[in-house]
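For this depiction, one protein chain was excluded, whereas all remaining protein chains were kept in their positions.
Residue numbering begins at 1 within each chain, and the chains themselves are lettered A, B and C in the order written.
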Amino acid sequence: MAGSVLGTIFRVMTWGESHGKGIGVTIDGCPAGLSLQEEDIQQYLNRRKPGQSRLTTGRQEGDQVEILSGVFEGKTTGTPIALAVRNLDQRSRDYRAIMDVYRPGHADYCFDAKYGFRDYRGGGRSSGRETAGRVAAGAVACRLLAHYGIRVDAYTKSIGRIEADPGRFDLAERENNRLYMPDAVAAAEAEAYVEELIREQDSCGGIVECRIRGLPAGVGEPVFDKLDACLAKAVMSVGAVKGVEIGDGFAAARSRGSENNDAFYRGADGTVRKKTNHSGGILGGISDGDDIILRAAFKPTPSIARQQQTVNRAGEDVEIEVKGRHDPVVVPRAVVVVEAMAALTVADLLLMGRCAKL
Amino acid sequence: MAGSVLGTIFRVMTWGESHGKGIGVTIDGCPAGLSLQEEDIQQYLNRRKPGQSRLTTGRQEGDQVEILSGVFEGKTTGTPIALAVRNLDQRSRDYRAIMDVYRPGHADYCFDAKYGFRDYRGGGRSSGRETAGRVAAGAVACRLLAHYGIRVDAYTKSIGRIEADPGRFDLAERENNRLYMPDAVAAAEAEAYVEELIREQDSCGGIVECRIRGLPAGVGEPVFDKLDACLAKAVMSVGAVKGVEIGDGFAAARSRGSENNDAFYRGADGTVRKKTNHSGGILGGISDGDDIILRAAFKPTPSIARQQQTVNRAGEDVEIEVKGRHDPVVVPRAVVVVEAMAALTVADLLLMGRCAKL
Amino acid sequence: MAGSVLGTIFRVMTWGESHGKGIGVTIDGCPAGLSLQEEDIQQYLNRRKPGQSRLTTGRQEGDQVEILSGVFEGKTTGTPIALAVRNLDQRSRDYRAIMDVYRPGHADYCFDAKYGFRDYRGGGRSSGRETAGRVAAGAVACRLLAHYGIRVDAYTKSIGRIEADPGRFDLAERENNRLYMPDAVAAAEAEAYVEELIREQDSCGGIVECRIRGLPAGVGEPVFDKLDACLAKAVMSVGAVKGVEIGDGFAAARSRGSENNDAFYRGADGTVRKKTNHSGGILGGISDGDDIILRAAFKPTPSIARQQQTVNRAGEDVEIEVKGRHDPVVVPRAVVVVEAMAALTVADLLLMGRCAKL
Partner (left out) sequence: MAGSVLGTIFRVMTWGESHGKGIGVTIDGCPAGLSLQEEDIQQYLNRRKPGQSRLTTGRQEGDQVEILSGVFEGKTTGTPIALAVRNLDQRSRDYRAIMDVYRPGHADYCFDAKYGFRDYRGGGRSSGRETAGRVAAGAVACRLLAHYGIRVDAYTKSIGRIEADPGRFDLAERENNRLYMPDAVAAAEAEAYVEELIREQDSCGGIVECRIRGLPAGVGEPVFDKLDACLAKAVMSVGAVKGVEIGDGFAAARSRGSENNDAFYRGADGTVRKKTNHSGGILGGISDGDDIILRAAFKPTPSIARQQQTVNRAGEDVEIEVKGRHDPVVVPRAVVVVEAMAALTVADLLLMGRCAKL
């Protein structure tokens, strides 16, 4: 199995390594009839593309997606949609510094323990570059959801300890700063913080928040394939994510029932509404018709130029300085990855939901 | 599909409703040769059994498990292990108060939206009673893991805002208080808090922490079936869980790379060790040989006796008071459920790992 | 995994051994709202029940099914439907004759090779008794299909070399003879043949044919989950089946394109029809709107009272006479099993088909 497949109905399989020939994904189960062009996918890939600023790695990835199958005369045919992105920047490099040494905070040691050896070039399969496949597939899922009036938007909630202020929330502002924060003031402060980290050869973490609007009530499968459970898996599977929460999340653990319960009421249009959204749009693992709210905590980029202690493949104590182009914080580029993972999850469960009733 | 199946190799399917004939689970894929008796499972079920104190619901569930298949002469045969628990306490009741009204914080409305109607007796399939199937299967997974020297232990980390102090951590203490806290001082404070909530007809949430010891490095499948991703799904699928984190979790988002990276070193026995465990035992989705640490945030019990606003099936505004026996906090009884979900996940990925190399 | 799960949307997991506590199955993914009672399932189980005549084993199985979950107020709820049948006839027996000896034509040796040991009582999990779980689940699938006007009927096509004559085909006749043949003349001849085999302490094979009427065009998933591929797997998974064919099957291999192609024409009602049905209702793995026709070849019952050569667990050459109650031919009781497997397959793919288009 090996774990590169996600979904039951809308099912994707990704492939590719950081410095191999490319990155790709095949989607099996996208319904027929969806209008789809390479440009629809490219705009999502562009958002995760590196080299957009000093705050992200300078690597030139290009990331031009090609649709290899599954689309005919501009529409999906219902058969597998293969997407591929060629790796352009595979320049030959001196890997001796990392091929035999385990970088702290990376999966090098774990891959060796699991497989006996690893593709050490740029992290191989465990590189963040792998997320290009997720984003390409996620773009198709977003397009499918958009067809049903469902919109997925993620943004940077916090960088280190600097949080976007809900009182200043403006999604459009996300496009105006290099950190994808929906709050210009917090963004400026965070940018200064990241510049400082660069000077100190350090890195930081942050939180991505994602909001799904327009999802009808009734999506999600009890017991194990709950909407929140599937979202948690999808988002936690993104490298560097160490925590996921829905609605009030960990704060709910400190709350009381009388505060946390969302009262239902009859909306002006006669539909069932909630006065608050502590639930984050999910009750009992099934969407309740309100916005889905989830947050993902990203750890600091483990690749830092400072000297660190570690061991080599022979098990000897050694020191390492991780050279090269690395994001001081992965969060800005991870925003679109979280969107992609949320969209893939919702698309799959939305289709699954078609089978709930006679 | 409907979502009641978990796992690929060690695969379980659960069934049952709160007030139906019983609760059960079938395990397909447990290796042959494991010594297994009903008593091995019963001791886990006893830990989630209600009625153990004023702090948990007074319902008498009995929860006597029966092994229906898959064990011969005291050993698993490799074929499906069916486990069932009969519901004893199905006394006929007046459900009119909830059959047509959507309880806030519950899945009543979502089930109706999804299926068109629901088994309203005690929450039906969305009841916490469903976790008996998880625990029964989890007990078998724990036994399998124990065979390989792997031990899964969960405990109450916090009740509302009252946290167990890591400085006073004593796992054995867990058995000495009604809240399963590994800290006698915090437990006493928390018990007083819960008593107060009962008086106020309110409820609270809390956090369960789980530690997995003895898991070798190399378990977990890149990309989507990472160990942390699968744990997140399994634990988030437990009713009332709103957040999951691994290692430093959300705190890692506020940290720096230089702090968060765990330095590797050569252990006295020549093995690879880490000086710290910010990673919670998982790097790149694969176990790193250290203890796995995860936490689950539980929301407050939504069933409270106070009057709440809601709507009925006809979409009219109404008021509701949820009567009956309800835990003021689900955390103590959920401790063994988190253990079960963690064990099921690890057992599956451990077996999967047998196929990683030639 | 271990292989006791079938289906993706309409998913079943079976359990149970010949001489264990019982046999059961859980169905996850049956749509909500289907009217279902134990009697609906019982009538299918009654058709596979032994002891109906001298031509089938005299074992009294009872086979009273109990619905344990998933049905509320007479309708399926969309959550798992657990079905169980208690084994009544578990009388203690002397198994020494087979516990250490490998019966020819049985899976005894294979189970030992796979698992290291086996439940030797009556074949354990490899017993034909396991099919009770299939039939119980299949009965639910048949009921679901009937809701959509789809009907699955199997019957005995041949016993040994004696074939039902298509010119005398009368499905109703199936109920009038002990061999479930839709041809009274062939049935009489076949019964005489089976009586002869009983006298000779021998057994024979036969062919079951199954016809699915009312299935709309468009069901089945290219490439691997074709309707015929899934049917082949489902039917070949029944013990003793050694061959499966669709439409003209093996005869098509001896045919010409000009004979085998079914010409399309416009039906009186304006729909697309075929002049012939060599395809057996499936083209390119997708239903073509015509009747689905499949046949399964069953090998002779391996349990015969004659002396046979074999080896024991120690690998020594020994002789064996298989005592006890055994059907001289499994075909009559297998008819309803083939129906069940066909219905489970079609139900799953029919639901899957709901996701083919936007």
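The rule is short, and it goes like this: contacts are C-beta pairs under 8 Å (C-beta built on N, C-alpha and C of every residue); 3 or more make two chains touch, one makes a residue touch a chain.
Quick caveat, the model's predicted, so the values are computed rather than measured.
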item	value
Sole contact to the chain not displayed, among C:Q37, C:N176 or C:S237	C:S237
Residue of C:A82, C:A229 or C:A347 in touch with the missing chain, whole complex considered	C:A229
Sole residue of C:D153, C:E191, C:D288 or C:E339 that reaches the chain not shown, by the stated touch rule	C:D288
Given A:K114, A:R211 or A:K299, the one touching the chain that is not displayed	A:K114
Among B:H147, B:R213 or B:K275, the residue in touch with the chain that has been omitted	B:H147
Residues of chain A in contact with the chain not shown	1-5, 8-9, 11, 13-17, 20-24, 26, 28-30, 32-33, 66-70, 72, 75, 77-82, 84, 114-119, 124-125
Chain not shown, touching residues in chain B	8-9, 29, 31-34, 78-79, 147, 222, 351-352, 354-358
Footprint left on chain C by the chain that the document does not show	1-6, 8, 14, 102, 104-107, 109-111, 113-116, 125-126, 130, 158, 160-161, 197, 202-207, 216-226, 228-237, 239, 241-250, 252-266, 270-272, 275, 278-280, 283-289, 297-304, 306, 308-311, 315-317, 352-353, 355-357
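Rule of thumb we're sticking to: only the chains that are shown with their structure count from here on.
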item	value
Chain C against chain B, contact positions shared by both copies (same if over half, else different)	same
Chain centre separation in whole Å, for chain B relative to chain A (CA means)	26
Whole-Å separation of chain centres (CA-atom averages), chain A against chain C	46
Chain centre separation in whole Å, for chain C relative to chain B (CA means)	39
Where chain A touches two or more other chains, by residue	8, 222, 352, 355-357
